[in-house]
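For this depiction, one protein chain was excluded, whereas all remaining protein chains were kept in their positions.
Up next, subunit A:
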Amino acid sequence: MKPFDYVRPATVSDAVAAAAQSGAVYLAAGTNLLDLMKGGVSRPDRLVDVTHLDGLDGIERLADGSLRIGALVSNADLAHDADFARSYPAVAEALLSGASAQLRNAATVGGNLLQRTRCAYFYDTASRCNKREAGSGCDARGGENRTHAVLGWSDSCIATHPSDFCVPLVALDAIVEIEGRGGRREIALDELHRLPGDTPERESVLEPGDLIVAVRLPPAAREFAPHARYLKVRERTSYAFAVVSAAAALRIENGKIAEARLALGGVAAKPWRARAAEDVLKGVAPTADAFQEAAWRALTDAKPSGDNAFKIELARRIVVRALTLAAAGTPARLSALPASPFASTSGAIHA
């Protein structure tokens, strides 16, 4: 492994200063970063370990009804927080459908947002990858790409963002709190990740030294709790990334959809908020036809980036299913196979 500096700052501002230099990266649980380093995909000069910083591991309800989740809260702790799971069931479902129990125990909220793509050509250092090495080319184009992006991709990059967690978060208008050299600021999660365009190496709007310190769910996010689901299609029952996934959340009043939220995962370089589909659903009854229409709207701009045309049809179907499940109501208990099409199968004893 390439030698690197390891620093463990005492305060957030020390951390920001330590990470602002070129070649420095933050280390939280390292569930993605350490693998990248072992594979020579990421070769940082300095690791800034943030795991000992105070005040980043809390889940707190704010006076205005929003919820603030510290960046160092583990995926497992968040998903198993009873109040959290009750208030934001689709987010808990997404968290528990990701990775494995061991990884969820380690992986953090902030790290989840900034995990790198699972594109095999990004990981294979002998391949050309514009994301890994700007301007080198994209070997995923014309390669083995049946799971690659169908939305928002460019000729430079067809990779997807692999997070499950981010999909319901972006549907619920989550806000990201960032500490940077210029102090604290906040942005919508939907604005955190960039589409590749001509600069796929720039995956987010973060500047050097920027540290995600918290994710906030606004007060309105709770109102979807009775009708919120996450659904994920994958190539084995557990421990696999989404081929496609969808988060659907509805606010139903008097038999009509007062407000709909919809986002897709596994389809683009960012969690994909489907606002046009949400608009279709506003004010209509939650019917199969309405959901079909929403699905078509959500995928209007989709196009295959390789051998992956099936993902467009699959994404439409998962939108319909996720909306149908959400309309039926959030189940009282989370399934043993969270977010799985087999969630309701009897005999499912573990994820």
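We take it that contacts are C-beta pairs under 8 Å (C-beta built on N, C-alpha and C of every residue); 3 or more make two chains touch, one makes a residue touch a chain; residues count from 1.
Keep this in mind: contacts and distances are computed from a predicted model.
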item	value
Which of "Fumarate reductase iron-sulfur subunit", "Xanthine dehydrogenase, molybdenum binding subunit apoprotein", "Leucine/isoleucine/valine transporter permease subunit" or "Formylmethanofuran--tetrahydromethanopterin formyltransferase" matches, in UniProt, the chain that is not displayed	"Xanthine dehydrogenase, molybdenum binding subunit apoprotein"
Residue in contact with the excluded chain [from A:N112, A:S127 or A:T330]	A:S127
Residue among A:D77, A:D139 or A:E179 that touches the chain left out of view	A:D139
Absent chain, residues of subunit A that touch it	1-3, 38, 40, 100, 118, 120-121, 124-127, 139, 142-144, 146, 233-240, 243, 310, 313-314, 317-318, 320-321, 337, 340-342, 344-348, 350-351
